[in-house]
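Heads up, one of the protein chains got dropped from this complex, but the rest are sitting where they should.
Labels run A and B following the written order; every chain starts at residue 1.
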Amino acid sequence: MIVRVTTQNGELVQVLVAAEEGSSEATAEVEGTGPNPIAPEGKELLWGAGSFIVFLVIMRLFLFPRLKRGMDARYDGIRGDFEQADKTRDAAQADVAKYEAALAEVRAEAAGRVDKARQTLDAERTAKIAEANTRIAAKRAAAESELEAARNAVRDQIAAAVAQVTERTTQLAVGKSPDASVVQKAVQQVMGAK
Amino acid sequence: MEALTRIANASVRVAAEAGSYTAAEAKANAAAQMAGLAYGLAAIGPGIGIGMIFGKAIESMARQPESAGMVRTTMFLGVAFTEALALIGFVAFILLKFA
Partner (left out) sequence: MLSTTLVAELSQRLMPQAGEGRGFSFPPINTILRWQDLIPGINKVVMISIASALIGIVIFGLAATKDARKAPKGVRNLAEIAVEFVERNIIMETMGRSGMGWTPFLLTMFIFIYLNNLPGIIPFLQMPATARMGLPAFLALMVWVVYNATGIKHQGFFGYFKNVLFPPGVPKALYILVTPIELISTLVVRPFSLAVRLFANMLAGHLLLVIFALLSAALIQAETMRFALIPIGVLPFALLIFLTAFEILVAFLQAYIFTVLTAVYIGGATHPEH
């Protein structure tokens, strides 16, 4: 049986397949371009598996724990530094707060004193003003009463004089002296009406 | 599909009749042609799918930038699952063409 096949180099050759029963196998072997390109190859699989497992074991047992320990130690160190810094800052802030509290206390005391002084000053002033006012009021009252008395005296004198004049005039005109009480009433009526 | 089979069969027949190929070579040629077609068909769906995945992922990242990390991981997972279909098509192509 003669079969025409192409080899891997692309040459066309004729192959004489001698054995009749093995013919199908033989043709299949030569026809294709070698084994299936997708099928996994035993030695590649085994060597790959071996190298991966060795890598994994070494990483798991020795390298990774050391690396991780180093990283954790550094991170802890950095975290510790951070905490220290935080603590220092907190202490400084507490100091600042204390100082500010003292400052506020002193300020409050000073303000209290100033207020107190101002209050006493105000009280004194109001007291003095009140005293002066009463004094002035008393003096004014005395003067006013004096004035009133003087005015009344003058008025009485004027009334007496008017009454006298009226009495005299009436006597001259009528010839008869009028009743003193009537004259007085009339004078008072005129002066009151005025 | 029937039309495709007819084309393949016809090309096998014509090539074999022309006498320049053995029947096996002609069959391999037809397999190669079908392989190209098969991969082309297999790439359509995953192409659309991956486009949609990326589009939606970008949309949601733009809407919520703070969840971008989670969206990106999930997006790659979706892409991996979708892409597997196209890759199986590619493997089928290799099998048809070379095996």
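Some notes on this structure:
Just so we're on the same page, a contact is a pair of C-beta atoms (placed from the backbone, for glycine too) under 8 Å apart; a residue touches a chain by one contact, two chains touch by 3 or more.
Note that the coordinates shown come from a computational prediction; the quantities given were computed from them, not determined experimentally.
Touch with the chain that is not drawn comes from one residue among A:69, A:151 or A:168, which is A:69. By the touch rule set out above, chain B reaches the unshown chain at residues 3, 6-7, 10-11, 14-15, 18, 20, 25, 29, 33, 69-70, 73, 76-77, 79-81, 83-84, 87-88, 90-91, 94, 97-98. Chain A meets the missing chain through residues 6, 8, 10-12, 33-35, 37-49, 51-52, 54-56, 58-60, 62-64, 66-71, 73-74, 77.
One rule holds in what follows: only the chains that are shown with their structure count from here on.
Those residues of chain B whose C-beta lies close enough to touch chain A in the complex are 22, 24-25, 91, 94-95, 98-99. Residue ranges on chain A touching chain B, taken from their complex, read 3-6, 31-33, 36-38.
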